[in-house]
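What follows is a short report on a single structure.
The complex appears here without one of its protein chains, the remainder shown in place.
And then chain A:
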Amino acid sequence: TMLKGMTRLISRVHKLDPGRLLHTGTQAPQNLAAHLDDQVSSERRRAISRTSENDPAKHEQQHEGQHYNIPLSDLKALFPQGLPPRYVKQVKTFNEACLMVRKPALELLHHLKNTNFAHPAVRYVLYGEKGTGKTLSLCHIIHFCAKQDWLVLHIPDAHLWVKNCRDLMQSTYNKQRFDQPLEASIWLKNFKTANERFLSQIKTQEKYVWNKRESTEQGSPLGEVVEQGMTRVRSATDAVGIVLKELKRQSSLGTFRLLVAVDGVNALWGKTTLKREDKSPIAPEELALIYNLRKVVRNDWNGGAIVLTLSQTGSLFKPRKAWLPQELLGKEGFDALDPFIPILVSNYNPKEFESCLQYYLENSWLQHEKAHTEEGKRELLFLSNSNPGQLERLCACL
């Protein structure tokens, strides 16, 4: 009865003034109170910040703002590439991968659950200011689709394909275009890790001749094409092109569902920093990878969905403050992507902010004494403006 009384008193005190310590008369109840205080506050934190629902298909409005856990084994299989580097560091530090369920992702999940696979693929574009969580929302969607057994075609950062390419060679297939063997082979390796089980099921629908000695027959599994691209690095770009073409063609047949997820899609229609030997600039459509990717992102196929993310962070020749689709895509890109469903990813609302802070406190990431107090929280809110990226950077050093 004394315990019940204590817990009721503590919960009432918490409602009134969570920051103050509990002052009681004698020693023993004070220790007990402190212990119960800790327990109750940690339970409160868990209730705000975490949910036990780890299946993205069952995430609903009530889970908004809460973190759900992705098992680390799944993480390695699903995301060999594509997670933001700071998030990877956080996963390594906390030894767990927790993602927050947010409104843009919930909206997209609702749309994806109700897609009509007979209609052409719908394009969804996640846009927002820097650091608001577009890439992580995309990762949430990919997790959902992988759980639902879709084939996920994930390009982690299209900006990496238009800049800093060491080995650019003239394409064997089409003399006007350029090959990027290194980027293509890396992508093929990661694609294989993510979609191992589909590679043996899907068969090619025509014969591909690589060179005088090697060719892939019609009806052979797609895994062979991927292997060919990985071993013969010179033809890696062509292998990527073949994979994209086959997947697009066969998704309409209905054997599997295709999700095309591209991060930083504004790279496809911008400018590149790559130059020919005579120092003249190369346009994006002259790169074979970009040319093939543009074809996949067109909505002339059915049996899946296309989820795209705009990103200013890696983009070339775009002002830092630009974040709207029209600004980042340009006229050409916007016309190519039109019509699409834009989904705004904004800063944290107060509930999400509180949840994020509670998550950090639970993992004892916020070590500064003042971070637990109301003043500290207000200061963090002010300094970060509820921007998730900024908040993460601020909390790292506190």
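What we mean here is this: contacts are C-beta pairs under 8 Å (C-beta built on N, C-alpha and C of every residue); 3 or more make two chains touch, one makes a residue touch a chain; residues count from 1.
Note that in this section contacts and distances are computed from a predicted model.
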Problem set entry | Chain not present in the shown complex, as UniProt names it (candidates "Small ribosomal subunit protein uS7 domain-containing protein", "FAD-dependent oxidoreductase domain-containing protein 2 isoform X2", "ATP synthase F(0) complex subunit e, mitochondrial" or "superoxide dismutase") | "Small ribosomal subunit protein uS7 domain-containing protein"
For this session: Determine which one of A:95, A:114 or A:280 touches the chain that has been left out.
Result: A:95
Exercise. Given the full complex, what residues of chain A touch the hidden partner chain?
Worked result: 89, 92-95, 364-365, 367-371, 373, 375-376, 379, 393, 396-398
